[in-house]
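Missing here is one protein chain; the remaining ones are kept as they sit in the complex.
A, B and C label the chains in the order they appear, each numbered from 1.
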């Protein structure tokens, strides 16, 4: 069970996070925080032509929360807002065990399914994804204002 | 058990209280109150030459609290403060079951021993006596001031 | 016999309560003090014991599986309460110690923030101190005015009267769903509607209704609702405050401490979201589990069925109480539940209770934590109150014992 959680892929993302850093303005910034453990994920992103043209994260926390953020950045870069929404839903369902883990569907993200056996860690795995959700709300609100 | 509590003597004092009323000033007045049930006993008394020269009670409440006050008035009238103190102690001990009920010692007050089997009623039986205790404290304080 | 029309078998229900089983060292009591607290079914006692034995851990803080399980059980209890009273979301359920704390929380957090000098708070004359003193104190603290909605001589509230009391200065109407003395069921949905029309909020004290009839916060449309676990077959130490989400959002925290903050810096605090915002410190975890089991117990019988049966029993009791010479019953004849406050000749209520106790019947006597109402009624009363495990035998025993009480005090049979 533990091996499922701390797979090579999680530890690799934790040790060598992809897209860690901040963006220069203009950007959308969203902070995510888990008060019970102090995990923190801040997502910076930029939307151009309805696509996430650039995205970075920073913050601090456990391997699960940070690896999850790293995988997220890798997965959503270049995606349309609609695609990103779908990916969030898919991943939350995966993490919560509502769907089977399937490499064909989820790619590397299947690694996150390992938290299912550790209920206290589900919040760590979902933090980045909930934060992205909020960031996308900001993006939609800005898009509405511009039109 | 119930017969022990609601003896002739209790019901008689309840129906025909001795010394119910108020005194004219100068007097010492002490109010006693049992918040959980609303029993109320107010004692008026006058001390002359170290003796309780006159005493009355009024108030409202259950048969036990009022009969107890009536018996108290009858028992302490004319007693010295010291004797009254002793009587209070004796009666509280009797009511709480710390001493045997003995007609030779307690006289009519033995009737109060019936509450022992009804713990919720002990407070009713002791209310007047605690109130007298407070009244006597006032009396002593006044006596000190006068000297 | 009348017994045939009764829709529930209370004897069978008593089988579910250890309190009513023969016990070598205990008296077998006819328990008619249910408005003070109800007895507890095995299911509740065992749920609590089981929690202590196998699932005990602190909640909401990261670490280990047993803690996650405890959190899950605690939150499941919250969900159960939300479904029980038909709240829109579980975040509207705040766990407290009981009705008293729930109402104090509202008076302190909402009241001291939103009630301004000159504002008015309407309370009814029949309120329990728990739904009275917090408003008296709030009025004093904030320079607001307490407006008393008096009862009619038959012990009911008249909506016309409320109409006259409501004004644009009214901030709140505080009313009990069922009076703990008069047994009357108040038209709380109507009261809430009128309060809202006047721009005021409405708090419903459901301490006496929660276990005896369906309570639906959306149907009532109250802004706040409070009740205690221990009057609903659950343990002490737990109660509920329901409040509409928007109110919980704008209200400041009540207790402050662990679990209700997101960040604490020396110069900056960020509160958690409701309901956590209002639950500082270790909550009553085992008690929440017990309350969950209690609500399951109630629904296993069904609240409609409970209300129907208790109504039948109430009718039976009302008829039989009339047989006792010199008995004066308070509260209305109709629209009421099985809470019977009464006096008997000039026999003091405590003396009545003691005589009944000597006959193994438990009733309560006194002012019932409702001094202004008791004052209005003329003083203390004796009170018998029903629950789902009572039956006509209990009423019959009560009536016999009341006749006996008269005899002890020298009244002719």
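In this section, a contact is a pair of C-beta atoms (placed from the backbone, for glycine too) under 8 Å apart; a residue touches a chain by one contact, two chains touch by 3 or more.
Keep in mind the model is a prediction, meaning the values are calculated, not measured.
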Given the contact definition stated above, which residue among B:36, B:53 or B:140 touches the chain not shown here?
B:36
Taking the entire complex into account, which one of C:77, C:94, C:220 or C:285 touches the absent chain?
C:285
On subunit A, what residues meet the omitted chain?
1-2, 5-6, 11, 36-39, 60-64, 118, 120-121, 124
Where subunit C meets the left-out chain, the residues are 18-19, 23, 26-27, 29, 31, 33, 36-37, 39-40, 44-45, 48-49, 52-54, 56-58, 61-67, 97-101, 103-104, 128-130, 132-134, 136-137, 146, 148, 228, 230, 235-238, 255-259, 261, 263-266, 269, 280-287, 350, 353, 356-357, 361-366, 368-369, 371-372, 375
If the missing chain were put back, which residues of subunit B would it touch?
33, 35-37, 118-120
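Keep this in mind: only the chains that are shown with their structure count from here on.
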Distance from the mean Cα position of subunit B to that of subunit A, given in whole angstrom:
78
Between subunit A and subunit C, the Cα-mean centres are separated in Å by 46
Going by the contact rule already set, what residues in subunit C reach two or more other chains?
none
